[in-house]
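Inspection log for the structure reproduced underneath, given as structure tokens.
The complex appears here minus one protein chain, its other protein chains still in place.
For chain A:
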Amino acid sequence: MRRLGGGVEDEEKWLAEGIAGIQHNAFFMHRALDANNLREVLKYSALMLSELRTSKLSPQRYYDLYMRAFDQLRQLEIFFKDESRHGLPVVDLYELVQHAGNILPRMYLLCTVGSVYIKSKQAPSKDVLKDLVEMCRGVQHPIRGLFLRSYLAQVSRDKLPEIGSDYEGDANTVMDAVEFVLQNFTEMNKLWVRIQHQGPGTVRERQEKERNELRDLVGKNLHVLGQIEGVDLDMYKETVLPRILEQVVNGKDELAQYYLMECIIQVFPDEYHLQTLETLLAACTQLMPTVDTKIVLTQLMDRLSNYAASSPDVLHEFLQVEAFAKLNNAIGKVIDTQLEMPIVGAMTLFVSLLTFALRVHPDRLDYVDQVLGACVVKLSSVPKLEDARAMKQVVALLSAPLEKYNDIVTALTLSNYPRVMDHLDDGTNKVMAMLIIQSIMKNNSCISTADKVEVLFELIKGLIKDLDGNATEELDEEDFQEEQNSVARLINMLDNEEPEEMIKIIYVVRKHIMTGGTRRLPFTIPPLVFSALRLVRQLESQSGDITGEDVQATPRRIFQILNQTIEVLSSVPRPELALRLYLQCAEAASDCDLEPVAYEFFTQAFILYEEEIADSKAQVTAIHLIVGTLQRINVFGVENRDTLTHKATGYSARLLKKPDQCRAVYACSHLFWVDDDDLDGIKDGERALLCLRRALRIANAAQQMANATRGSSGPVTLFVEILNKYIYFYEKGNPHITPSDIQSLIELINTEMQSDNNNGNTRRTHSDPFFTSTLRYIRFQKQKGGLIGDKYDLIKL
């Protein structure tokens, strides 16, 4: 009975011997079968089955042996079925096989004949089944008993008196079938559990492994129960489930309890689970403390959730049985009683419960909040959460409502939501914050009240500011940018039609992002500024609506805030960015007819340009931006405008590189000739021309400089560009630009190009195509005729 640590090799040997024994006796059995000699058949089949009496094999190998014998028993069954071959009525045969002296062969033979007996219908199937399951008690050896009973289960499977089967009748009811399977299950479970009590502690581990291999033999019975036709809810509730659970609980065995609970959940219909939820959950709390109840419960809830999701018709059942309350209770109990359960376990349970609540009661936000509340309580009871898996579960917990409702707004109403988030570590907190933002993005949800914004920013504060203590932590630059870009995108999602509310939102956002520190501000301020500007434009478009004393949402007020906000940026220092924003604000202010404000912004921009922007490339960009903005702004009075244009032109001419100077200066020409339909637009042709001439001079100087330094005059690009400006203004009707100006410029370019070629510079300059197409344009306009064509007639090419 006890295996004395026999090695694998020995086992192989024993298995080989066993197989040989089976084959040997099977050979004689087959001979006897061919001769229809019952006596010999019984003798050799019993001898063959005696090989199964071995105690030396592990379950795996014993199974091997068993299968060999099993195949042979099929042949035997065919023989037993045919009365003409052995000449005995089956009832006599049933007695005859019981003469075998050894119990194991006897029981295998009895089961085999029993199945024939039932099939013959000479006795009620329930009686035969009852007899068989009862007689099998004689085999108390766990492994041999399990295999014997599994053989019984197998041969009887198609002979149960279930509804619709041949064997169901007046005397045989489905109850008998259930009774039979339950009894076989009970006995098998006892045998299975018993394995652990045998042998010394040193082999415990191997025993557990072996038991695990055997579990499906036991579980098979539950599968059969699940498949028996005619087990209705009442029967399940009154008989089947209580009997199974009794076994599970009383077995007091961790492995068995876990496996069997799993089986129960898997094999029986969802509907039954729902109706017996209380019983099932009560059993869960009675399991051994080491049983992983959470997985069991999780599976149960997952199944129920899926069931609920499968069809809306079943939802009322859930309400009827108060499924949520029961589950919630049970989980509370399990968590309270199983103190040693790791936090990750509790979290997994909460996730499942939450999923369940979301699927089954999508309308009950309070349930969700309740779960989160319980979670907070649990989290508060432990020191700082450090287990990465637990963290993952919490993230899952928090993500679930987002996915379900596709709307962060819902989550924002959950009072416990931020409290749960507080328990995450910073890294995870950020991950979670990102998830929230992504959810908002994905669903395009708009957060439209300041309160919600406040809550939201509280949630994602991990992204908004450095959390205490870990400012030194090295962050991956790319991740950081990704995060901050997300925040920036988020800010754009905050919107409300009502200016009053919107301004509040802006205040809230500002309050939060200002805490972000120098690294974050460059990301967060721009969207805030644009958000505010959008509000300004909105106010402008509905101007006059705003009345009242304490109204906050006036453009002037907003600009004040913006000014302060952008100022921060210049000290970050990101002056280029600040400059751009100032310009944006200036333009907006201009649209609002707020000249002083616009002027102030420009002043700020210029100051920045002077004081902070030192890089020549940045200067070039800045100048073009300033010029471009200034050109569009029409709010300034002559004086202010003069000051600003003057400044701009002045800066342009003082750029470092000549080509940059040239380009900036000709760009400035537009400041004096704003081409719009507005009649009182600025049309100072003379000063525009002055700018162009100046540009031409600079281009010349640049050319000469290039000649001097590099020996070649370089590209004529600048000239061509200036030519284009000439043509533009000419077309726009600037009276100071004459055809001869243009013509001479063209000639100048031609000469330059020739001289360039003469110098042996064969390099094709890129101005060539530009120039050619400019010329082509002029020709085209000439041909086209009309008002503009007439103008071009004056130019000779």
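Just so we're on the same page, a residue touches a chain if its C-beta (ideal position, glycine included) is under 8 Å from a C-beta of that chain, and two chains touch if they have at least 3 such contacts; residues count from 1.
Heads up, the rule we're going with is that contacts and distances are computed from a predicted model.
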Worksheet item: Out of "Transcription and mRNA export factor ENY2", "SCNNG protein", "Vacuolar protein sorting-associated protein 26A" or "Armadillo repeat-containing protein 8-like isoform X2", what name does the UniProt record list for the absent chain?
Response: "Vacuolar protein sorting-associated protein 26A"
Item to complete: Check each of A:Arg61, A:His86, A:Lys119 or A:His141 against the chain that is not shown and name the one that touches it.
Response: A:His141
Worksheet item: Given the contact definition stated above, which residue among A:Gln23, A:Gln60, A:Gln98 or A:Gln227 touches the chain not shown here?
Response: A:Gln98
Worksheet item: Footprint of the hidden chain on chain A, which residues?
Response: 1-2, 53, 95, 98-99, 101-104, 106, 134-135, 137-142, 144-145, 190, 194, 197-198
